[in-house]
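Have a look at this one before I ask anything.
Every protein chain but one is kept in place in this view of the complex.
To keep things simple, chains are lettered A, B, C and D as they appear, and every chain counts its residues starting from 1.
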Amino acid sequence: MPPVILRVKEAPTGVPLEAESISPDLFADRSREEIEALPVALGNESHRLGDFFQVEGERSDQIEVDGSIPRVKWVGSGMTRGRVVIHGDVGMHAGSYMRGGEILIEGNAADFLGVEMEAGLIRVRGNAGHRAGAAYRGSKFGMRGGIILIEGDVGHEVGAYMRRGLVVIKGNAEDFLGARMAAGTICLFGRAGLRTGGGMQKGMIVCMHPVELLPTFAYDCIYAPIFLRILFKGLKRLGVQPTPQQANGLYRRYHGDLAEIGKGEILIPA
Amino acid sequence: MEINGVPIDQTYAEAFTMYASRVLITAINLRWAMEAARSMAGFGTSVIGCGCEVGIEGTEPQETPDDRPGVRVLLFAPSKKAVQEHLIKRIGQSVMTSPTSACYNDLEAEDRLSVGGKLRFFGDGFQISKRLEPPIIGNGSRPRRFWRIPVMDGEFVVEDRFGVHKGVAGGNFLLLGKELPGALEAAERAIEAMRKVKGVIMPFPGGIVRSGSKVGSRYKFLNASTNTAFCPSLRRQAQSELPEGVGAVLEIVIDGLTPEAVAEAMRVGVRAACGPGVVKISAGNYGGKLGKHQFHLHQLLSS
Amino acid sequence: MSERRFTLITGRTTKQGRSVHLGKGAREFLDEISTLQMNPKDIEVLGLQEGDQVRLSTRDGSAVVKCKKGDIPQGLVFIAYGGFVNALVGSDTQATGMPNTKGIEVEVERHG
Amino acid sequence: MAESVGVKEVKVIEGVTCPFCGVTCDDLVVHVENGKIKEVKNACVLGKDTFMHHLEGWATPRIQGKPATIDQCIDAAAEILAKAKYPLIYGLDSTELQAQRKSIELADLIGANIDHTSSVCHAPSLQAVQTVGISSCTVGEVKNRADLVIFWGCNPAEAHPRHPSRYSVTAKGLFTPKGKKDRMVIHVDVRPTPTARMADAFIQIKPNSDYEIFSALRALLKGHELDQAEVGGVAIDEWKTLLEKMKSSKFGILYWGMGLTMTRGKYLNIVALLTLTQELNRFTKFQAAPMRGHGNVVGMAQVLTWQTGFPFAVNMSRGYPRFNPGEYSVADLLAHGEVDAALILAADAIGNFPAKMAEHLRSIPMIAVDPKESETTKVATVVIPTAQAGIAAGGMAYRMDHIPLVMKKVVDSPYPSDREVLERIIAKVVAMKNGGNGAPVRAGGARG
Partner (left out) sequence: MGRSLKIVGGEVYDPANGVNGAVREICVQDGKIVESCTGAAEIIEARNLVVMPGGVDIHTHIASPAVNAARGFRPEDHRHGLMSKRPGIRSGVGFTVPSTFATGYLYTKMGYTTVMEAANAPIGVRHTHEELIDIPILDKGIYVLMGNNEFILKYLKAGEMEKVKRYVAWLIRSLKGYGIKLVNPGGVEQWKYGKDVESLDDKVYYFDVTPRQILKALSWANESLGLPHPIHLHANRLGIPNNYLTTLETMHALDGSRLHMAHIQFHSYGGENWGGFCSKAVEIAEYINAHPNVTTDIGQVVFGDATTITADGPWQYRLYKLSKNKWYNQDIEVETGCGIVPYVYREKNYVNAIQWAIGLELFLLIRDPWRVFLSTDHPNGGPFIFYPWIIKLLMDKTFRAEMLKRVHKRVLSDTTLPKLDREYTLSEIAIISRAGPARALGLQHKGHLGIGADADIAIYPKDDDREQMFEHPVCVIKDGETVLQEGEIVGSRDGKTLFVIPPEVGEMDPEFKTEFENYYTIEYENFPIDVEDIPNPEAIPAGAAR
């Protein structure tokens, strides 16, 4: 199926454009004219998608955005199928509530990437902002499934409140990585900020560099968890190659957060 | 029909349906994977006395979920529930106990039995569930859940659910030998060839059974007894199937994930067995009354 | 250089709270918001005198204020909310809406 | 201002509510002579100055820096707002409930972002409550029952001067007849503030270590031993002692301030605090409360919540309310340069915001509605002076514990109230949108 290509006519620079209509579910059965007529909001004004993008192709659940759209929000939010590729940056809430399919962001993603997503794959070649894979305010749980892979750096509270799923970060993370997570897996290849895993209930955070841990994490042992081997083998399928040292080596295991039920674990190469 | 001068009876092996599962055991090296597998397959010769039939299917040096050497074990039992019970018992007692081991499902099937999901309680509340999704475990497959159970050497990883589907048990053929050493040699040749076939096990010791059985006995409390028709010593006392000159009979029983795998195993097994010292090849059946599968020797050997 | 690194605390003071009613251009107000409180020992270590001008530099900006001895632990410096603080505070809120306004890493050096 | 001549007119107004802070004292006595405030009794220095100096630094109506009439200013403001695609309405703390109510109606009408000073004050506390809840009470409960009061990262002696005497330290109540003698007061902060002087104990902690400390206290409360010997620069044993005091109190209260909301960790600092105090209820009665309030900031959160469902950082651009701190909060809207016009009411945004945020505000059309000149009015496109709420305009204000109180008008002002200005802007915007005559609309936008 040839993709629908969205060529950026005029990228918003100030007032944000909200374009949850850029979603494979909506493009799949629509003609080019119908896609152009999909609604978007520039601040409090209603517009057509075609006012901002030149649409090429139709009736496809493959979408390519040909350019950087850092002020375009909600791209692929709630999508269940297909693939969205953005050849550049994307604005807030990309892939939030996502339930299937794939988003590839070749540039950077803004805050709230993949928040409360349930399934699917989000891959970012650049950096991602705060709260990727986390929860919106008030929700008990964040990401409920799916995979987020960020090749660059990330902001605060990435993977916070996570209930299930996998977040892989090749770069560095700021504070509260995996804070209050209920379960799930976070794998950080770069360096962590402060308070990693603060308030975590269960779940696993693997940090490939030494981490300054909270006093409420307790050291257990040095060992080679078999599960990591399964995880790393899987990561290779996503193009993430752990070093042999990381794949086969020993890890220091800490459990916490003892302020909560304390069944989470943080693994750091020994 | 004759192969290498050995006549093949115009008969068929009668086999029946049993539910099958396939387990992949890995460990730090092949030796320890094999130890666990052997232990798991132990005392799993016949459903009659063991409740299930278990055997080692083969080894897997690389392509395992954790990239460690592995051994595949097949387990057959009369019902899904029985498969589940025996998997839980055998993985729990023989694999979980074995140093460095991990245990994965290796059968994609609609029906899936909770096995790790039951063994997890051994973790006494410290067990950890991990679920991995399609792009990580290969696109198109279902998510897989693993249990990580803390044990004294680290952690025992066992998959939550194991696939089960209908398999075939009781595929067989009989080697009628002039005398025992020659018959045993022929049977060994057969087993060696058959072990290369995927998806089958020969559950008896070394793959070979000498105490073939028939249905029923003169004792009310026993529903199977020695296969009088093939015991050389009873050739004149009971109704016998043995021609003159047969001094020893050995049987090879095959359980397989599919009828095709059983047929293939029988085909390569019979071919390898046929040689000096073998008087005839036959097969065991119950007149077509017991099993749904019939493997006609002539048919499968001519293909 | 490490002795020049401090943690900057900002906050309300009674004087700032009172003088704000005189108007934000009032001398009392400007005086209060442009005064850095430091531990006397830290002043000494930096070779400063009370009343000296110091430059505060953070990741996000810098400001020149005068220093004053205060009841404050070593390693901390305090300044009242106001225009001078604003120059030192960044705008990232970590998706909370609140910029880092207290507990900021700051370099203090003599100015002029 | 009308100077009256002849007979001196003297009024003594009792039970006046102070508009300055969240203590919201309602026992002020204001003496007014000839329309001027002569004396304010019972107020703290901050409250007193609020009244006594309310005439100093008054703003004047102007457009683009040139003097204008109020009517012209309202027209200009309406025009800016009606045209804006992504406007911001902000401030709203130092005013009364009816004006706040109108500000939301305006935001709804024009599809604006609306946020208030909570956003850069106790919004992290609100976010924490949204995350885990809170075990709390009104200040009267503290006055009547508290035998342990902890001030953590707050400084009531300077920011809420009458809180200790009215509610929390020396106040005498039903089960605390001896006031201070019936209470233990503990102050925890990174430096000894004047509040330390009224406390029985002061615990000095390292900056930015609150999260670690609350987490450690929670773990200790659950019976865990920790690997560390000290947390936040204080020995574990000392924390254990504090914990024992908390557990053995009959009624404990922990008040926190911006020492927690503004430092690294933000709302998660408060989450840790709130879960600790909630969990202490397994042992005793334990509560926590934020030391809120510049002005009537709590009232704004209240009315915004009942009208939109959300206490701050509300966006109406899609025709219905949405909430997202980090996106619709004032700091982020400005830092990201998203808004294209702003109405700043009763707050000095430029004077209080980090430089980068202020920079964006300067670059867009901005309306400042304020009784007094400020850094904001200095650069605003339109300046509309108003009567100061709680002094020259009546209304309602909320105390830090959500208790509403009536603010009395004690003197007249030549300028309209905030509410009136907003009503007139709304009417004008409605007229512009409908091409109509701009007749005032009623509360709730009633029609027919």
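Just so it is clear, a contact is a pair of C-beta atoms (placed from the backbone, for glycine too) under 8 Å apart; a residue touches a chain by one contact, two chains touch by 3 or more.
Since the structure is predicted, the reported quantities are computational estimates derived from the model, not experimental observations.
For the chain that does not appear, the touching partners among the shown chains are A, D. Touching the missing chain, out of D:80, D:120 or D:137, is residue D:137.
Considering A:7, A:140, A:209 or A:236, the position touching the chain not shown turns out to be A:140 (whole complex). Contact with the chain not shown here comes from a single listed residue; of D:45, D:184, D:406 or D:432, that residue is D:406.
Here the missing chain is touched by one residue of D:27, D:200, D:230 or D:359, and it is D:27. Residues of chain D in touch with the missing chain: 14-15, 17, 26-27, 97, 101, 105, 108-109, 126, 129-141, 143-145, 166-167, 172-175, 250-251, 278, 281, 284-285, 287, 301-303, 305-311, 316, 318-321, 323, 396, 398, 401-406, 434, 442-448.
Mapped onto chain A, the footprint of the missing chain covers residues 136-140.
One rule holds in what follows: only the chains that are shown with their structure count from here on.
Counting C-beta pairs in contact across C-D and across A-B shows that the higher total falls to C-D.
In this assembly, the C-alpha centroid of chain C lies 23 Å from the C-alpha centroid of chain D. Taking each chain's centre as the average of its CA atoms, chain B and chain D sit 75 Å apart.
For the pair chain A and chain B, the distance between mean C-alpha positions equals 46 Å.
Residue numbers of chain B whose C-beta contacts span two or more other chains: none are found. Multi-chain contact residues of chain C (touching two or more other chains): 94-95. Across the interface of their complex, chain D is touched by residues 14-16, 18, 41-45, 71, 92, 111-112, 130-131, 136-138, 157, 175-176, 179-180, 194-195, 198-199, 214-216, 218-219, 257-260, 262 of chain A. Those residues of chain A that touch chain C in the shared complex are 111-112, 129-131, 155-157, 174-175. By the touch criterion stated above, chain C contacts chain A in their complex at residues 94-95.
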